[in-house]
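Encoded as structure tokens, here's the structure I'll be asking about.
Moving on, here comes subunit A:
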Amino acid sequence: MVRGEVSIDSCVSRPPWWSGTQDGLRFSAGRCGPSCLGRRDAFVDGYFGSYALVGLLLVVGAGFVAVSFAANRLLRPHRPTPEKRRGYECGLDPAGGGWAQSHVRYYVFAFLYLIFAVDAVFLFPWATVFARPGFGAVTLAEMFVFLGIVAAGVVYAWRKGVLTWV
Partner candidate 1 sequence: MGLLDTGLRLVAVFVAFLTLPLLVGQMEHKAMAHMQSRLGPMHAGGFHGWAQLIADGVKFAQKEHVVPEHADRTIFSLAPAVALLPYLLVLLVIPLGPGLVALDLDIGLFYALAVLGVGVLGSVMAGWASANKYALLGGMRSAAQLMAYELPLVLTAASVALAAGTLSLTGIIGAWSPWWLLWQGTGAVIFFVAGLAELHRPPFDMPVADAEIIMGPYTEYTGLRFAFFLLAEYAGIVVVCALTTVLFLGGWRGPFLDAQLGWLWTLLKVFALAFVVVWLRTSYPRLRSDQLQKLAWQVLVPLALAQLALTGVIRVVMS
Partner candidate 2 sequence: MNVLLVLLLAVPLAGALVLLVSPRGWAQHRALPVGLAATALTLLDAVALAVHYARGSRSDVDAAWIPAIGLRFHLGVDGISLPLVLLTALLTTLCAAYLLRSAARPARPQAFVALLLLLEVGMLGTFVALDLLLFFVAFEIVLVPMYAVIAGWGGADRRPSARQFILYTLVGSGVMLVGLVLVGVAAGTLDMVVLAQRGGAGLSHTVQVVGFLAIAGGLAVKIPVWPLHSWLPDAHTAAPTVGSVLLAGVLLKMGTYGLVRIAVPILPEGAAAFAPVLGVLGVVGIVYAGLACLGQSNLKRLVAFSSIGHMGFVLLGISTLTAVGINAALFANIAHGVITGLLFFLVGGISERYGSTDMGRLGGGLLAATPRLGALVVFGAVASLGLPGLAGFWGEGLAVLAAFRPAAELPGGLYVALAAVAGVGMVLTAAYLLVMLRRVVYGVPRSSVPMPDMSRAELLTWSPLVAAVLVAGLWPAVVLGVTDGAVRALLGVR
């Protein structure tokens, strides 16, 4: 790849980790100086660091579960019989398959949830910056508009009988 003269040469226009001197991706702070370098370390520590603990805990938890199941395997008897392995229907022989066709209303529940809960995603970023200086009544009004739309959705669903379940 032949490189011409690099005309733009600032941190603003080019990502700091991109070094124009070599081909391919190289994550360095070559062009941005020490501040970017610091940011990179902060990135690793602050970003992955905190979630590393979450990951470790997950590993610990998974280990706990695995150990428990392993120990359980040693402690418990294992004598399966066809009767035991038959699906439980209050002592009667199971009729039909185990998976029945489910009612469509569950789909409606899912749909309602999907719409509203995902919209709520926008609430959190807003909620955190809302109190900062410079944001005020206008920001609030904007969120009222948003809430109004969500509310209109609920009203619509209610009028359409989605919220009646019997």
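Here is the rule we use: contacts are C-beta pairs under 8 Å (C-beta built on N, C-alpha and C of every residue); 3 or more make two chains touch, one makes a residue touch a chain; residues count from 1.
Selection rule, in plain terms: all candidates are chains of the complex that A comes from, given by their letters.
No experiment lies behind these values; they were computed from the predicted model shown.
One chain among 1 or 2 touches subunit A in this complex, and its number is 1.
Remark: subunit A residues 49-50, 53-54, 56-58, 60-62, 64-65, 68-69, 71-73, 75-80, 82, 84-90, 94, 96-100, 102-103, 105-106, 109-110, 112-114, 116-117, 120, 123-124, 126-128, 130-132, 136-137, 140, 143-144, 147, 150-151, 154, 157-158, 163-166 touch candidate 1 in the complex.
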